[in-house]
Structures are given as C-alpha cells and as structure tokens.
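With one protein chain removed, the remaining protein chains of the complex are shown where they sit.
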Amino acid sequence: MISREEVRHVARLARLHLTDDEAERMREQLDAILAYIDKLRELDVEGVEPTAHAVPLVNVMRDDALAPCLPQEQALANAPDRADEFFRVPRIIED
Amino acid sequence: MVATVEPTGLTMHELTARYRRGEIAPTEATEAYFARIAERDPQVAAYLTLTREQALAAARAADARYRAGAPRGPLDGVPIAYKDVLCTEGIVTTCGSKILERFVPPYDATVVARLGAAGAVMLGKTNMDEFAMGSSTEHSAFRPTRNPWDLERVPGGSSGGSAAAVGAELAAAALGTDTGGSVRQPAAFCGVVGLKPTYGRISRYGLIAFASSLDHIGPLTRDVRDCALLLHAIAGVDPHDSTSVDEPVPDYPAMLEGGVRGLTLGVPREYFGSGLDPEVEAAVRAAIARLADLGAAIEEVSLPNTDYGLAVYYIVAPAEASSNLARYDGVKYGLRAPGGKDLIDMESRTRAAGFGAEVKRRIMLGTYALSAGYYDAYYGRAQKVRTLVRRDFEAAFARVDLLVAPTTPTAAFKHGDKADPLAMYLNDVFTVGGDLAGLPAMSVRCGFTAAGLPIGLQLMARPFDEARLLRAAHAYEQSTDWLARRPTLA
Partner (left out) sequence: MSTTTYETVIGLEVHAQLATVSKMFCGCPTTFGAGPNTQTCPVCLGMPGTLPVINRRAIELAVRTALAFECRVNPSCRFARKHYYYPDMPKNFQISQYEEPLAEDGGLEIDLPGGASRRIGIQRLHLEEDVGKLVHEGTLETAHASLVDYNRSGMPLMETVSRPDLRSPEEAATYLRAFRAVLVHLGVCDGNMEEGSLRCDANVSLRPRGARELGTKVEIKNLNSFRNVQRALEFEVERQARALDAGERIVQETRLWDADRGYTRPMRSKESAHDYRYFPEPDLVPLVLDPAFVAERRAELPELPRARRERFVDAYRLPAYDAAILTQSKALADYYEAAVRESGNTKAVSNWIMSELLREIGSDDERAITTCPVTPAHLGQLVKLIDDGTISGKIAKGVFEGMLRSGDAPGAIVAREGLTQVADTGALERVIDEVLAGNPKPLDDWKKGKTAAAQALFGLVMKATAGKANPAIVKRLLEAKLPKI
C-alpha cells in the first residue's frame, strides 16, 4: 500500500504540484493499479535475463562529423521566456 | 476530366491509378478531402490541425509531375494525415497536450520526411490521447474524437484521430503510433487496417516519445494493399535512430499475392477466455474458419504469460514515460504556468497545469516504480517477465507461421464507459504482447456486431516477417466483402 507521504515524495521527484485532494485520489488510484501489478510477484524470475530491447542490437555508432546547428533564433523560438540570446528561468532555490 | 467516383471514397492505390490515367488531379482530390473535412469533421473531430496551404502547394507540385508523366511513385499526390505525436517542421505539434499546445518543431519526423519525399500530401495532424496514453482518445487535452460508425462511441486510442479520419474517409490513409495497441485497437474500432511492424523496422526519430522501448509507428489504411504501400515507403534503417534495424526492406506491395495455402496459423488459447465479447469471438472464429477454407492449417497454441504482459506493460511504459516527459518543464519550449515564485514552483505548476490526469497518473506510477527501493521489485522484475512474454511468442512461432486472434475483447465502447483507469487498461490485453515482444501485428476488419460496429481480426508474425503477415491479411480481405460497408456518419 502506497502511503500519502510516498505520494508526496514521488510528486516532488516528478515536479508535479498536487492539491491534497489530488494527492489522495492519486494515492487511491495508484494503490489499485499497483495491486493489479503485484500479480507479477507470483512468477519466479530467478535467473531470467531482463529484456531492455525487443530487437537485440549492439554497437550502433556515428562518425565524429559535424552536422548543421539550429540558427540561434530557431533554437530560442519556442522559449516561454528569454533574455536576448539566453533562455530565462525564475530564480533557483535548491530543494 | 471528372472523376466517376468521389475521390474520397477511394483507396490510395485506386486514387493514384486515376491520377496516372489523368482522370483526376492531386489538387482536385485534396480539395475534395478538405471539402469533406469541412462537412464531416465537426462531428468526428479527427483533426487537431489542418494544413491546407502546404497541402495545396504539395498537390500542385504533384499535379505537374503527373502532367509531365513523371510521378515520384505510388504515393505521389496522396492526401494523408499524421497523428499529432509526429513532429512536422514549422507546423504546431501538440501530442494532444496543453503542455505542447504552441510547440512548433524545427524538424520533421523521419517518416514525415520520407512520405514528403514520396510526394504524399499532408492534410493535417490528427487527435490523440494526450502523449498517446489512452485507448479512447477521450484523454486528448483538446476534444474527444468520435467513432464514424457510431458517434456515441469512442474511436479507440491513442491513434483515434488517425483511425477515425481513415474510417470516415477524411484522409486516404494516416500514420499512427502503437505502444500498447494504439494503432491496432482504434483500427479495429473504426473498421480500418492498422499495422504495427517489428520494433526497429521504422525510425522513431521525430516521434514524441511515450515509452521508447515500446513505441512503434504504423499505417492506418482502407485496405491491406495501401498498408503495404505505406509501410514500404517508411520502413528502413535511419542513422538518427540507433534502435532502427539495418534490414533490407522487401517490396511488400509486390508480395501480397500467393494466399495462405501451406501456412500454419496458431490460435492462442489465452486470447479466447472470459472477458471476450461473444459477438467478437464469433466473428473472429468465423474469420479463422475462412482462413482454413483458403488453405491454411490451424493449430491451437498457448501464450501462458498473456495476463502478466499487461502488468509488465503498466510498469515499463509508465517508467519510461516518467523519464521521457521530464523535459516538459516550461524552460525550453511549450507551456509555462504563470506565477511560479521560483524555479521548482514554476516547474511544478507548469506540469500540473500542462498535463492531464492520465498523464500525471502514469508519471507518478513510473517515477514510483523507478525510485529508490522499488526498482528491483517493479521495473527490474517487469523487464524479466517481459523476457518470459517474449519466450511465449518464440515458442509459438517455432510451431506456427502466424498467430490469429481478436484485436480487442469488445467492439467500440461508449464515451465515458471506461472512467476507471484499470478498466481502460484491460482493453489492451490482446495487443500489449506484440509491443513487449516487438513483433509485427495488424488488425483487419472481420465483421460487424448486431449494432453495426466493426470487429477486428489480429494477425501476428515473427520479427521482420511483415511480408507474410500482409499476404495472409490480403488473402483474407480479398475473400470477404466487408470493405463494401461504409459508415454513414448518421
């Protein structure tokens, strides 16, 4: 069972602002989903290799060659806030 | 010259045949589509964005090529639609989310670039569940899309806009994406052909990521031939996608004939258990009988971990999503919520305001599954069970050439019917396996319910065996007249 505190902690990690009601509803829904997912515990996966990719590939690399950059204006075109040629963010207070 | 039939009623290959005979020009077909969209899309709501200017410019260029007797190929001048999860240079790409409502990519997805080079004409961007998370397109941040066969019902999802656009004849064909069934399930609900090829068969570059190891791009078309044409145009390795596979691309359209004689089709026991709607089961069983009549050998097989597959999916997909969606923070692009008193406050408010409930749920679930102390119990274990799911399919394909099964447990459900998240998730039980194992799988129309809703037959094949998959689907399609029935949009 996932606790209210865990929901708060995870919301902080995920940078999601939740009201108390939202947090509680979220807790209930996550509980239901996790309860369903817990069926995975029935299985014995001792010594089973995990699958990260369905298609096994290795050593995909590119040559060390230049490709065109975005023009500065295009790089900044979608910025919600900017100061001249920089992206601008509100003051940083470490958490 | 005047077209004898409404161009919007034609498949791609029928339309281009008329282009080549000079009976109709790409601009005329394009105009016809925009006219039909203006008339019908207010009901269906398949499109989020229309790109009329670009479309007509592309169509005029195609006109000239046909006039000069030098079309670029079988897709030149074909009006198609893209799910709004695919980036289009200079055209807003929202992913069905408020957080990207005003995002204009400075690049094209590889598939969009390839179809553009093939002469295809983009009509617009189609509606979807936000970040492709959903099975009904009710989770679009903008509006729900309606099923062309019954406007009270959902078109399926997350590629509901693309499936509805093709089903309602608002596009000759469309591209969608499939992470847990998001091409095949809406294809089944809207009665169109939907293919999810092998993982790595089509480049994901420019596909806005939901779950990187599960995301697949796939065609939604009127018939199997169109599906083969579209797949042939977009398949192949891409230097911008390290997970795309350098496998030769067969000439799929040329390999459609030959039928199913000599093929062994496996029927997975677990796909016919409780929860399968009797009407759907009857239609699928009938389709399997038809394939037997056509000369295929039928054999029952077992995929014992089918139910676990869904649980695996609901760990792996949210975990990868929680990571892929971390970048939407109001700093570089997209929405920034006002009034943030500092950076963290701004980011938290932006994500709270920009994401819908389902997306938040999955971000929370995925973050939790990856967080300290839970990784092994959830993500780690899920990736191991994923191996067991893959082995089920390997064992089955050691005995049979293809699998045949229902695409979905039921036909299209009503809007609001699946309010409970888990109930919605269970809708994917027959489709997630193909995504977890990265196998090619498709859905074709195999009948209708008494209420007149289309039913989907799912076929699955070995990795990179799309040619055989399409051949069997084509043989079945040719042996029925299901395609004769068209939605009335009444």
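Labels A and B are assigned to the chains in the order they are written; within every chain, residues are numbered from 1.
The working rule: a contact is a pair of C-beta atoms (placed from the backbone, for glycine too) under 8 Å apart; a residue touches a chain by one contact, two chains touch by 3 or more.
None of the values given here were measured: they were computed from a predicted structure.
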item	value
Displayed partners of the chain not shown (whole complex)	A, B
Residue among B:40, B:153, B:204 or B:390 touching the omitted chain	B:204
Of B:14, B:241 or B:281, the one touching the omitted chain in the full complex	B:241
Residues of subunit B in contact with the chain not shown	86-87, 93, 95, 100, 103, 105-107, 109, 204-209, 211-213, 239-243, 319-320, 322-323, 326-327, 329, 331-333, 343-344, 347, 367, 370-372, 375, 379
Residues belonging to subunit A that touch the chain removed from view	12-13, 15, 52-53, 57-70, 72, 75-76, 83-92, 94-95
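The rule is short, and it goes like this: only the chains that are shown with their structure count from here on.
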item	value
Distance from subunit B to subunit A - Cα centre to Cα centre, in angstrom	24
In the complex with subunit B, residue positions of subunit A that touch it	2, 6-7, 9-11, 13-18, 26, 29-30, 32-34, 36-37, 39-41, 43, 45, 48-55, 57, 60, 62, 70, 74, 77-81, 87, 89-93, 95
Subunit B to subunit A touching residues, read off their complex	102-104, 106, 198-200, 213, 239, 242-243, 245, 305, 307-308, 311-312, 314-315, 322, 326, 329-336, 340-349, 351-352, 355, 360-361, 363-365, 367-368, 371, 378, 380-388, 390, 421-422, 425, 436-439, 463
